[in-house]
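This report concerns only the one structure given below.
Apart from one protein chain that is not included, each protein chain of the complex appears where it belongs.
The block that comes next holds subunit A.
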Amino acid sequence: MRVNFTVNGRQQEADDVWEGESLLYVLRERMGLPGSKNACEQGECGSCTVRLDGVLVCSCLVAAGQVEGREVVTVEGLADYAKQRAEHGGCATGACGTTLDQAKQWEARPSDGRTGEQSELSPIQQAFIDAGAVQCGFCTPGLLVAADELLERNAEPSDADIREALSGNLCRCTGYEKILDAVRLAAARQEEAV
């Protein structure tokens, strides 16, 4: 089967997709976007978290066919997504007053041809580095997508809010304390910037 959808603002077409393939597999093995991670492929760890039309999903649980005509944002597109949001002074999901249709209007620039070193990072990405929230980093992409979505709908999350929002993302290395630090840091910086 063929699937047409948008990934990080770029129209994509995947051919010969087997009906049982997950969005995660298509992203990683067909689109060449391995940023979303395959830690459990059971919907238990959140490492594969992406946004589908603005909504957080475990991409390992989404059948590839379900994304036909829809919009996916992965960690690879997170910086542009956050930038776009900042520029347009709002959020991209329905959760904070933007309709789903508005969300679909969002368009990111493709992010080819950039190495990590040159990337402009979103506030949450930078905060994860600065706070020491990255160790092995396998949980990081999923956590970043989830934390960015949290900050989008809740600019000043309490610790309990952060814990609740990130409870679907396992991390085996950090003990989470520095992940909390990172989200607090990104929120504080966001506050400062306003």
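The definition used in the following text is that a contact is a pair of C-beta atoms (placed from the backbone, for glycine too) under 8 Å apart; a residue touches a chain by one contact, two chains touch by 3 or more; residues count from 1.
Here, contacts and distances are computed from a predicted model.
In the listed set "TldD/PmbA family protein", "Cbb3-type cytochrome c oxidase subunit", "Tryptophan synthase alpha chain" or "Xanthine dehydrogenase subunit D", the entry agreeing with the UniProt name of the missing subunit chain is "Xanthine dehydrogenase subunit D".
Per the touch definition above, the residue from A:Glu13, A:Glu68 or A:Glu164 contacting the chain not shown is A:Glu164.
Within the full complex, the residue among A:Val72, A:Leu144 or A:Leu185 touching the omitted chain is A:Leu144. Take subunit A: the residues that touch the chain left off the picture are 18, 20-21, 28-29, 32-42, 44-45, 47, 74-76, 78-79, 115-117, 119, 121, 125-126, 128-130, 132, 134-141, 144, 160, 162-164, 166-180.
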